[in-house]
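Presented below is the structure to which this report refers.
A single protein chain has been removed from this complex, and every other one stays in its place.
Chain IDs A and B follow the sequence of writing; residue 1 opens each chain.
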Amino acid sequence: MSTTINGTSSSKQADESPYGPVGKVLNELDDRLGIAKGGRSLVDKIFPDHWSFMLGEIALYSFVVLIATGIFLTLYYVPSQALVTYHGAYLPLRGQHVSEAYATSIDLSFGVRAGLLMRQMHHWACDIFIGAMVIHMARVFFTGAFRKPRELNYTIGITMLIMGILNGFLGYSLPDDLVSGTGIRIAFSILESIPVVGTYLAYLLFGGPFPGTAILPRFYIIHVLLIPLILIGMVTVHLFLLVRQKHTQFPGKGRTERNVVGAPMVPIFAAKATGFFFMVAGAIALLGGLAQINPIWQFGFYRASNISYAVQPDWYMGFLDGALRIWPSWEWTGFGHTIPLEVFVPALIVPGIIFTVCALWPTIEAKYTKDTEMHNLLDRPRDRPKRTAAGSAIFALVFMLFVASSTDVLANFTHVSLNVVLWAMRILCIVVPLITYPIVYQICVELQGVPGGGKRKRANIVSRTETGEYVAVPAEQRPGDGHQELDAETVPSYIDFKDDEPQDPGTKRVSR
Amino acid sequence: MPKLTKQLMLPALVLLTVGLTMMILFSGGSSSATTSPEAIPSTVSAAQSLTVPPAAYQTGRLNSGAANSTVRVHNSSGQLIAYGNRDITYVAPPDKLIPLGEALYMQNCASCHGTTANGVPANGTPGAYPNLRGLGPATVDFWVASGRMPASDPRNVQAERKQPRLTPTQALAVAAWVNSLSPATPFVPVVHSIKTADVSDGFQLFSLNCAACHTITGDGDALARNTNAPSLRNVPSTQVVEAIRTGPGNMPRFTGNLSDEQVRNVVSYVTGYIQHPRDPGGFDLGGLGPVAEGFVALSFGVGLLALVAFWIGDRT
Partner (left out) sequence: MSDDDLGSFSTASPDDPHMQPLARNPERAEQLIALTLVIGIVLIVLFGVAYWYNWQPWTFGVTLGGGILFLGFGITAWGKYLMPKGPFVEERHDLRGTDEERDLFGAAVTQRGAGILGRRKVLAGTAGLGLVAFGVVAAFPLLRSLGPLPGKTPTRTGWRKGTYLVDSTGRAVHVDDLAVGGIVTVYPKGLQDTDQGQATDQTVLIRLSDASFTTRPGRETWGPAGYVAYSKLCTHLGCPVGLYEQQLEQLVCPCHQSMFDVTNGAEPDFGPAPRPLPQLPLYVDGRGYVRSQDGFDQPVGPGYWERS
C-alpha cells in the first residue's frame, strides 16, 4: 500500500495507484510537478475554527465577486469622455449630449440584460469588500496577530485596504455622473492644494486644467488593471504567508505556541470555505437585485456648473469628507504663495497620519513593550487594555469623522440647525476619541476581573420533582461545544471504511 | 458595574455641559427671542436708494411672465384676468370668490397679518409679519393651499408644508380677496399637457437650477440656520409653478430667466420622474445616497455575513 517515502520508486509501481483513477492522476502530476510532498502537507493543513478568523474570507470572496462582475462590466463600458447623443430607453436623458462613459453606464443599467444586476452587485461587493477588510483588520489588531512573525502580512493588509479604498473611488467615478463628478472636482482641488508641486501634479494627472478629457480613461485603466494587479499580487503573498506561517489561534485547551488545533483543509475547511464563498456571493447578489445603489440615471450627466445637495462620497471615503467639512478655514498666504491648509491638512495630512500609525503599529508596539518573541497565540483584547483602548480611540476618531460627513442629513433628520450640527461635530471629533480611551481601558480591566468572562456558560435545566423539590441539571451540549471536550489528535491519513453489512439489525454503521 | 458608572460620570458630565453650552450659544436665529419670523437682514445704508419693503416678496413689477405672454385676457372693466401661452396659463381667481375669501381671511389670517393684510395685526408692531399686499394671487394660493399657512408656530424660522386647513377653493378665495386690495401678478398657474412636455429639457433645467437646494432626487435637505429645502415628492403641478415664479421664503424666484415652456418642462420632470422615480434596481433606501448605502452595506452586508461566520465557526 505504499511506495518508499523518500527517493524514487520503480515507475511501474507508481503507475498503479491503489486509490483509483484520481490517485493515478495525482501520481502523474507528481511525476511532472513534484506536488506529492507539498500537496500532502497542504491538504493536511490545519485551520483553526474560530469565527472571527473568517472575516478576512468575506473580503477575499467579495474581491472575487468584484473581479467576476467587473469583467462583465468591462465588456460594455466605454471609458471615453467624448460626447454622444443619448437615444436609449430612459426618457429624461433622450437627446442629451452626454459622455460615452455615462451613456454606456446607462445602457448597462437599462439596455443590457442583467446589466443593472451586475452594476449593483459590483458596487455592493465593493462596499462589503472594504467593510470586511476593516473589521478583519480590527480583529487582527485587537488580538495582536500582527506581532512577530506576521508584521509583513499586516503591512500588506493595510496596503490592500488603502488600495481598495482608492480603487473604489476610481470605480464609482467611472460612470461620469453628477455625484461622482463632483468628487473628481474635489480630488483635483485636493491635489492642487499640495504645496510647491500641487498644480503640477493636478495638471499631470488630468492632462491639463479641470476637467479635460484624459481623466476618465486614466481612472479606468488604473481601476481595472493597475490596482487589481497590485491587489491580486498582494492577496497572493498575503495568503502564501498565511499558509507558510500557519494561522494564529486563541489560547485554550490543548493549544500551545507550537501547534495549531482545528480542522484539516480537506475536506472540512474546504467545504466550509466553499460554502461561505457561496453565501457571500449570494448575499451580494441578493443586495444587487433588491437594493438599489448608485442610481446614476437619477443623478444625470456631470456638468461642471451643476451640483446636487445632500451629496456624500461612498462610505469608505466619508472620513475624508467629514474632515474637510469640520476643518476651520485656516489658509496661509505669504511671500507670494498660498498653502490651503483647510484642504491640505484634513484631506492629506490627517489620513496620512492615521494610516501611517496603523501601518507602523507593529513596530511601535514592539518598541513600547520591548517584545521580540514569536507569537502564535492570540491575545484576548481585554488582556491588553492599552492596545485595545488605543485602537478603539483611533477607530472612534475615524468613525466620528465619518459621521461628520453627513452633517446636512443629520440636521435634516433631527431638525437641528446645520450650523449647530457642524459645531457639535467639531467638538465631538476631538472629545469622543479622547474619552474612548479611558472608557475602553476601564472596561478591559474590569472584564479581566470577571471569572469565566466570555466563556460559554452551560444552561441549567431546572425541574420540579413530584415531592416539590427543585432539581437543576446541566443542559445538553450544543453542537458547537462537544468537540471541544476532546483532546485534539493528528488528522488521520487513512480512514478504515466499513460501510458494508451492518453489525446487527437495527443499527447502521455510517461513515463520513 | 458601579465602579464603571462612577468612572463614566465625569466624562458624561463634561459632555453634557459642553453639549448644552453649544446648543445655547449656537441656537441660531429667531427660535427663542422674537415672535416674528426671522427679519430680512437689512444691510442697506443710507447711500443706497433701496426700497425693499419689510416682506421681500414684492416682484416690483409685472413680471416677465405677463409681459412676454402671447395671450392676455381682460375683463369688461379692462382688468387683466388671465395671461400666458400654450404652455402655462395664469388665471386670476374669479371675483365671485372675494366675499368668501374675506370671511375666511378674517377667521384664519387677520390675527397675524392684520385686517388689511398689511402685516400689522391689531395691537401689533409693524413689520412683525409679512405684508401680503401686491404679491399676486399665486403667492397667497401657494402658502395656503400647501398648508404652510395658517402657520402652526409663527416663531419657527420656516413654515412647513402640512395638512392644509383650507380647501383648494377656499385658498383661492383668500387669494382673490387679498389680491383685490392691491392687484398684482403672478396669477394662479394652469400647466397644459404636462405629459407631452420635454422631460429631458426639464431634467437638465432641474439639475442646474433646483438640485443645489432640493437635491437631484428631489428629497430636500437642511439648509443654513434651521431653514430647509422641502421634499418635492408630494407637490402638485400648480404649486411647483407657483413656487418657481414667486420664490417663497428663502427660495429664489425665477421670472424672466425661465420661460413658461421651460417651467412646464421642469414641472413635467418633477411630477413625472421626481415624484414617480423609476427604481429598477430595487428598494431605493430613502434616496439618501451613499450615506444610506454605506449603512446597508455595513449592517446588512458585512454585519449579517459576520453573523454567518459566527454560526459557522467556533466561539472559543
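In the analysis below, a contact is a pair of C-beta atoms (placed from the backbone, for glycine too) under 8 Å apart; a residue touches a chain by one contact, two chains touch by 3 or more.
The model shown is predicted, which means the values in this text are computed figures rather than measured ones.
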Residue of A:Phe188, A:Phe219 or A:Trp361 touching the missing chain in the full complex: A:Phe188
Contact partner of the left-out chain, one of A:Ser80, A:Gln96, A:Thr407 or A:Thr436: A:Thr407
Hidden partner interface residues of subunit B, rising order: 38, 40-41, 43, 47-52, 56, 58-61, 63-64, 67, 204, 208-209, 211-213, 223-225, 227, 247, 249-257, 280-282, 312
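The definition used in the following text is that only the chains that are shown with their structure count from here on.
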Subunit A and subunit B, separation of their C-alpha mean positions in angstrom: 43
Residue ranges of subunit A touching subunit B (in the complex, touch as defined): 49-55, 57-58, 90-96, 109-110, 116, 120, 123-124, 127-128, 131-132, 135, 178-179, 250, 252, 272, 275-276, 279-280, 283-284, 287, 289-295, 297-300, 303, 305-316, 318, 405-406, 408-409, 411-412, 415-420, 423-424, 427, 431, 435, 438-439, 442-443, 446, 455-456, 480, 484
Sites on subunit B touched by subunit A in the complex: 1, 3-4, 7-8, 11, 14-15, 18-19, 22-23, 26-29, 199-200, 202-204, 207-208, 211-217, 219-226, 228-229, 269, 272-273, 277-285, 288-291, 293-298, 300-302, 304-306, 308-316
